[in-house]
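Dumping the structure here so I can ask a few things about it.
Only one protein chain is missing; all other protein chains are in place.
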Amino acid sequence: MNTNEKKEILQPVSMPVEGVAGFTSAWRSQWPKLDSEKCNGCLLCWIFCPETLISREDRSIDLRYCKGCAVCARECPVNAIEMIREGEE
Amino acid sequence: MSKRIETGNTACALAVLAAGIDYMAAYPITPQTTLSEKIANFAATGEFTGKYVLVESEHSAMSAVAAASAVGARTFTATSSQGLLHMHEILHYASGGRLPVVMANINRAVLAPWCLYADHQDSISQRDTGWLQLFCSNHQEIYDSVFLAYKVAEKVDIPVMISYDGFLLSHSLLPFETVDDSVIKQYLPDRDPAWRLHPDIGGNFSNVAMAAEYSAYRHRLADDTLKSLQIFRDSIKEYENLTGRKQPDLIEASGTENANVYLLSMGSMASEMELVATELTKQGINASALKLRLYRPFPSDELVNILPDGSTLIVLDRNIAYGHPGGVLYMEARSALYESDKKIRVLGGSVGLGGVDLTVSVLLNEVNRLLEVAKA
Partner (left out) sequence: MSEKMKENILESSVNPMVGLPHAEISKHKEHDGTEVAALSSKLAEMPEYEMVHKGTGACAGCPSPMGLRIVGKVLGPNSVVVMTPSCTVASTGMMPKSCFKIPVLNCAFASAAATATGITGAYDALIEKGAISGPKPTVFTWIGDGGTYDIGFQGLSAAAERNDDFIFFCYNNEAYGNTGMQRSGATPRHAITTTTPGGKTENKKNLPILMLEHQCAYVATASVSYPQDLFRKVAKAKDIKGFRYIEVHSPCGPGWKIPWSETIDMGKRAVKTGAWALWEAENGNLTINAPTLQIAQGKVKPASLEEYIELQGRFNLVTRSPDKDKIIADMKDGIEKDLKRLLMRL
């Protein structure tokens, strides 16, 4: 093969992108609400969130992708996260 | 350039070494074994400096070389018979993934029952895997085909299988000419892929595709397979120019031009067919032997152009296309000629299965039998 020859990529290759499944908040029936007063900063919610939606800095939650699994609320040792039914509050 | 007398497997190993492969994985199977042993010896003596992995199955051998090819390595593996069948799943993966792996398949009959000797059922069972398939009829072709295979594979990003008959070619001693490494380097520079699996480049290779994307990839592979015909022709010419040695065409005709009877076959049988054509000519039947070098894609144009209007084509296959009279080459030939305006009678038979000895007299009997059928 001539190295100067510009070759087209023929391999079936995908590229990384956020939101491959769209805004997955559409899946949920409940959403997590953090009470910053109660939060002790243990970071369990941050590490367990399967979708990387919780900020390590301020525990703000990117609700656009939250599927409402509630692992964060379940694992919070000080009950600082409450699950709210979708459409309420 | 030097003359050597070696086995077919050694001829192949010498070419693989000269082709500058980076990665090889293989699993032993008769009659391929002496080929992978030979390259293991090259690795032990330091002549082969790439990576050689001794895997635990042919399925893993093909998986490993396909992956190494995705990283951008020039890869090689070799197998036979059951080993090729065991690889089948990954053959589709390599072609669908557009990974230019080159493999030697040393033709051998397939189970059941067990049989160690040559026929083409293993290769032809991979016909629709998307691999390009070269067949060889002597050691020179084995040696030269290795370079041609890499040349084309890396140009079109489609894997190539080189097939030659077990024992008849793999283990017999025959003379052939080697080519100087510097010439090979010129013909085959280092591989420079447009994409490779590497964090600097990125990409998710072959995740799930919906129908539209999937069918686009498949049609592209089909189109590029057909386009590779011209790349084969050009690459053969380039090799001829560099080595100064005449190469057989995709379908090589020998004997009289404008014959009445043409004898088409592939593999070691094709060498015997040249003698059969001479015998027929002696009997007063103007005959020519046609040796097929490239089975996939099938060089239909070549076949149509060679055959004169009104001639008879006898196709002998070392395989069976079950459910159809004769073998796969017979099907291919009939299909290729259907669109032609030329009126050509085509007859076919399956011979030499499981390594049944195909002497000139055996082949002559079969050809005469088919010529009788043609008359009737």
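Chains: A and B, in written order; residue numbering restarts at 1 for each.
By definition in this document, a contact is a pair of C-beta atoms (placed from the backbone, for glycine too) under 8 Å apart; a residue touches a chain by one contact, two chains touch by 3 or more.
Just so you know, these numbers come straight off a predicted model, no measurement behind them.
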Among the chains included here, which ones are touched by the excluded chain in the whole complex? A, B
Sole touch to the unshown chain from A:Leu10, A:Leu34 or A:Leu53: residue A:Leu53
In the full complex, which residues of subunit A touch the absent chain? 12-24, 27-28, 42-44, 46-53, 56, 62, 64-65, 67-71, 73-75, 77
On subunit B, residues whose C-beta touches the chain left out of the figure: 22-23, 25, 49-51, 53-57, 59-61, 63-73, 75, 89-90, 93, 190, 196-199, 201-210, 213
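Here, only the chains that are shown with their structure count from here on.
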Distance from the mean Cα position of subunit B to that of subunit A, given in whole angstrom: 52
Note which residues of subunit B are touching subunit A in the complex, please. 70, 96-99, 154-155, 157, 189, 191-195, 202-207, 209, 213, 217, 220, 224
Subunit B-touching residues of subunit A, taken from the complex the two chains share: 1-3, 7-16
